[in-house]
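Excluded from the complex is one protein chain; the other protein chains are retained at their positions.
The chains carry the letters A and B, assigned in the order they are written, with residues numbered from 1 in each.
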Amino acid sequence: MRLTGSILALALLLPCAVAGQGHGRAVTVTGEVASDAVPERPGRVVSINLCTDQLAMLLAAPGQLLSVSHLAAEPRSSSMAEQAGAYRLNHGRAEEIWLMQPDLVIAGSFSRRATVDMLRRLGVPVVVMGPAYSLAQVSDRLREMGAALGRETEAEQAVRDFEAALEALRDEVPDPPRAAIYDANGYTAGNRTLAGEILATAGFANIATEAGVAGVGRLPLELLAMADPDAVISSRRHPGASRSEEILDHPVVQALRDRSAGAVLTDRDWVCGTPHVLNAIAEMRALRRTVAAE
Amino acid sequence: MTRLYAFLVPLVLVLGLISLCTGPAGMGVAESLRALFAGGEGPLTLVMREIRMPRMLLAVMTGGSLGLAGAAMQGYLRNPLAEPGLIGVSGSAAFGAVLAIQTGLSAAFALALPLMALAGALAAVVILLAMAGPRGGSLTLILAGIAISALAGALTSLVLNLSPNPFAANEIVFWMMGSLADRSMLHVWLALPFMVVGWTIFATVGRGLDALTLGEDAAASMGINLVRLQWGVVIATACVVGAGTAVAGAIGFVGLVVPHILRPFTGGRPGALLLASALGGAAMLLASDIAVRVILPERDLKLGVLTALVGAPFFLHLVWKVRRERA
Partner (left out) sequence: MTLLRLRNLSVTLRDRPVLADVSLDVAPGELVGLIGANGAGKTTLMRAALGLVPASGESSLAAMSPGARARAAAWMPQAREIAWPVTVETLVALGRLPHGRRPGPADAAAVDAALERMALEPFRHRTATRLSGGEQARALIARALAQETPLLMADEPIAGLDPAHQIATMEVFRALAAEGRGGLVSLHDLGLAARHCTRVVALAAGRVVADGPPAEVLTDDLLARAFHISAYHAETADGPVFQPLRVIR
């Protein structure tokens, strides 16, 4: 009975202690941080999303960025894996982030909702940035990141550089060769996705449009075969094994790949809406020229 | 009896033909068949030979095997509720297959996939027979089946969740519900040898199953080797269910519904029911596979969903009937 009593007392005291440990910031009753609490120029930034990691690494001032997520250090998924080695790596858990005592956390819209809410309740400002669904949105995200970090000038410069390089990569292609993006479980990406725009900018016609897929959707294998694309683009295989990826080994997909100039695999430059997509576009452009030459 | 086959054989052939001509590519019958047999340039040949043909063949092979195994298990256990999916054999085979894929064995050695699925199925049948056996009643059989199914499902889920591959965790649906989508001739060749072994063994058990109608003692006195019969049914079931599950996932209820529907037409004799159930099972799975492509073509509807939608109410009806007869 006494034990229960003391546990109860402790439980009641704990939230008060935690609240009191806040960095002296205003915490509203709902737990959301008031917008004026986001610092002008945060000095201790933690990013917990692969794409925001890379944007932050690109734009942050020296010493401004404390930590990026562990995915940013994986060469498979991150275009800036080497640079990420200079930062502490986090796993997106509220406790570890809290212990770093950041004054700003940048999350993606698919970051764990519970974590974001918890951080806000603890008085940490969190900025949530969505993924980029088009090349135009790459510029938008650069600007958003610049605003969050207080590095607007650097962001504008980055946008200018990006858009100039993008223009340089665009070619006039009178008769674009046809390509298909085909991934595990038979998923393809249409023109209204980042991958689709990369393909389009490189001068390919996306067969997903013919099949009526604008965003991300399933393309039956038969339709892929009937479309007879000049190139099939798939992700590199993930570690481990799965049945979902077996479709990429299907004789039909292999036969289609044999026809194009070597199997083409997407990689980390495709995943996030950062200026690194320019590498992907350049690769695809080179592929398109090879395919068109045949 | 010949009238039964005069109905079943053309049914399977017609359904097979329809299956070959069903698909999102939407080509006409004549054109599709021409591409299949005459070949020629163009993507349609690829579609017919590498996508539709294996799919149709697998439906026939797997459906036939499931019908056959269901009839054999019912004949041996003398219980109309016995069925490889229901009593956990398919689930255990799925576990074996998943283990083969996730440990990388099947990547190193292609036949490891059907072999491990076979081992899983064998383990389940052996445990079932040890626990329920021919003298065990329906209750023991179903309870043992529930336990084995649950264990196999849990282990499968565990292995998939431990995989480093991001897609693996969601694949449990395929393994539990089954699908023939996007299979290739490779899968046909992987499954065929084991299925042929199983079919050959099943062809020899008909006489024994007929004799078992009178009970084990009478059957033994009529010259039936009961031990050989038991192992024949066990190994053959493991072979065909293992091979089928390895390539198509666990598909349930075919082995329950088909023998039950066809039993009156074979005069109740378990031996004659074997071939009829094989044909019936092939027809049922072909029909389900066609329906899956016609009903919701954009969604990836799993085969097992359809067979369960038909089979589960049927099973309830069977339980009700058995209960009324016992009362």
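Operating definition for what follows: contacts are C-beta pairs under 8 Å (C-beta built on N, C-alpha and C of every residue); 3 or more make two chains touch, one makes a residue touch a chain.
Fair warning: this is a prediction, and the values are worked out from it, not measured in the lab.
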For the chain that is not shown, enumerate the shown chains it touches in the whole assembly. B
Going by the contact rule already stated, which one of B:L4, B:M27, B:I142 or B:A220 would touch the omitted chain in the full complex? B:A220
I'm checking contacts with the chain that's been left out. Which of B:R52, B:H187 or B:R263 qualifies? B:R263
Out of B:L81, B:A211 or B:L262, the sole contact with the unshown chain comes from B:A211
It is residues of chain B that touch the chain not shown, namely 78, 207, 210-215, 217-218, 220-225, 263, 267-270
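Here is the rule we use: only the chains that are shown with their structure count from here on.
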Taking each chain's centre as its mean C-alpha position, how far apart are chain A and chain B in Å? 43
Considering the complex alone, what residue numbers of chain A touch chain B? 184-186, 218, 220-223, 225-228, 238-247, 250-252, 255
Chain B - residues contacting chain A, complex: 23-25, 43-44, 46-47, 50-52, 101-102, 104, 106-107, 163-168, 170-171, 174-175, 181-182, 184-186, 297-298, 300
